[in-house]
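First the structure, in the form of structure tokens, and then the observations on it.
Of the protein chains in this complex, one is absent; all others appear in place.
Up next is chain A:
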């Protein structure tokens, strides 16, 4: 990543923070934020709060049932043949409802030339998310009752001509999911799973479904973490993926991550990711870096 892109990411983050903290909610009762460190999660590539690649049942922001909080993030994934970047923001209303937005940009570099869309062609997508905590508390209450949430992510691909060229049926689609997350304090273990109903090809960046039909399938995400210290969780995630398109295989995703809360308002996540084959480029393994601010 070049210094200018780092600067660009930071500039975006600063803008996002300013936009988010300018809302009246930040002044709630003069004592904003009430969640314990890291219990707001980090931001996923789709903008929802979770791990890095899997969505969790947590609600964004540091506020509890008594307030409205929020977060903003920038993430980059550096892969052998691609560069991914996303940024966005989320609000968490009474630790009940999360509304999120993320913009995803995938720089195809040399693969772009190979696919005939041009070297360095960047695929873009907007993701709008809504998540509702249905029952449970990830930290408190019975250890046998996880926090359970349902949610939807409406994904709007901004490159419909590329989607059509690779055989994707639609340029936009909606994932729906149910997620369960629990921090088992007794063991310091964080457990989570998400069942997702989706037809997104490579998250939607290659469209939705294929020319043969709708192809909505059930996919599973899992997360297993260990809380080493108040500010530090390490773990691994797994995410199964559809494999709709005929022109290229799509593999399940795996990560190993460390999330560190620099302060209550700033969390950094670093991960090793294995995203498998992406649009004919094999073995896309690399690094994920994300910075999240929350209040």
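By definition in this document, a contact is a pair of C-beta atoms (placed from the backbone, for glycine too) under 8 Å apart; a residue touches a chain by one contact, two chains touch by 3 or more; residues count from 1.
Here, contacts and distances are computed from a predicted model.
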Open item on the list: When one chain of this assembly is omitted, its UniProt record names it as which of these: "Acetolactate synthase small subunit", "Threonine dehydrogenase-like Zn-dependent dehydrogenase", "Hemoglobin" or "Electron transfer flavoprotein subunit alpha"?
Closed with: "Hemoglobin"
- [ ] Among A:46, A:137, A:159 or A:175, single out the residue that touches the unshown chain.
- [x] A:137
Task: Touch with the omitted chain, as defined above, among A:230, A:246 or A:285 - done: A:230
- [ ] Provide the residue numbers of chain A that touch the chain removed from this figure.
- [x] 31, 33-36, 64-67, 95, 137, 139-143, 184-188, 227-230
